[in-house]
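Not every chain is included here, but those present sit where they belong.
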Amino acid sequence: MPKKNINLHGSAPDKHVFALLLVDVINDFDFPEADQLLKYARPMARKLLRLKRRVQKVGMPVIYVNDNFGRWKSDFRRTVDHCARHGRGRDVVKLLQPGKSDYFVLKPKHSAFFSTTLDTLLRYLETQALILTGIAGNFCVLFTGNDAYMRDFKLFVPRDCTVSNTKRENESALRLMKKFLKADTCLSSRIVLRSMKGAVRSRSHSDA
Amino acid sequence: MPKKNINLHGSAPDKHVFALLLVDVINDFDFPEADQLLKYARPMARKLLRLKRRVQKVGMPVIYVNDNFGRWKSDFRRTVDHCARHGRGRDVVKLLQPGKSDYFVLKPKHSAFFSTTLDTLLRYLETQALILTGIAGNFCVLFTGNDAYMRDFKLFVPRDCTVSNTKRENESALRLMKKFLKADTCLSSRIVLRSMKGAVRSRSHSDA
């Protein structure tokens, strides 16, 4: 029986106007175009790891939103272990595997918001802006982006932290997110984490 | 990157017109009225276990929908272990702990459908009717019941497999579900599992 107002997170410091979302980076890469994708995913993983470390330093929550490959009966931690050991992209998974302080949300479909607890989690973290990263830029990331935009989150989609099967497809998706979802698609190294709090606060005054 | 049509469940036999839902039975019973509730929860647990075994025999999916007490960073299996060892109602939790073939869905709030993957899971299992059980009858079970009814599931809420703080409150909730949600509130032993398939099929012809 639930208590009045369930505290969805462990501790107050998790609350932050920003959150980093990693979409489908835990992956067995067991599909036809995996090799092609991995060519881009490997350098991305290194950039993303660097971003994740910076983000953690300033106390932003890190949220993995991931398929669990139909394993609705087992734990996600097992899926991580499996992909970090046996998948074709185990080097990528090993770099990016979630730590103890990271959140994870399992998604049954393409958008991270569809039929998941993400919306409620973000509400409790008091998130107003998302740094959206992961695989694939022109599918799960794109549709997660739109679902975030419809819920009025400010979006950052660093162009070096998302990949698609081809460069052309990735750039086309980034253009779409920039144009319609007002996403900032700068390089991850250009995101200035310290100044973000103020940026979002002032935004809400002007156009809410 | 997700595949086309994710197979949410392991194997075809899981598909069934019925599913058994256990709401918040994994519980640390760490709240003021716990002792009072446990007085009713203990006999309920034995009835529910019997029902669960019958249900498994005919191949119906068993789904635990449970609070995870704000622990969005750890696994549900650990929550089960914790509650089965240390909680005031550890005997109840031990009786009802999920097996390897059971599904579980974490819920952040009172209704099992709110901000969870339950709806999508049930769609894939091709569920048309729910046997709704658990704690508390006049809160999480009641509101889950309504959310199920709005999604057109036929409802069974066996009156000996749900409990509230008082008998009076439990009966009032059962009456409400019978009247407005058209729930069948017979005793669990009266539910005839074998004949259910036909019952639901014919229902959909007459009033869909």
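All chains are identified by letter, namely A and B, in their written order; residue positions are counted from 1 within each chain.
Operating definition for what follows: contacts are C-beta pairs under 8 Å (C-beta built on N, C-alpha and C of every residue); 3 or more make two chains touch, one makes a residue touch a chain.
It should be emphasised that the depicted structure is a prediction, and the values quoted were computed from it without experimental measurement.
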- prompt: Given 2 shown copies, how many make up the whole thing?
  reply: 4
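In this section, only the chains that are shown with their structure count from here on.
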- line: In their shared complex, subunit B is touched by residues of subunit A numbered 1-3, 6-10, 24, 27, 31, 37, 67, 69-73, 75-77, 100-110, 114-117, 119-121, 135-136, 139-140
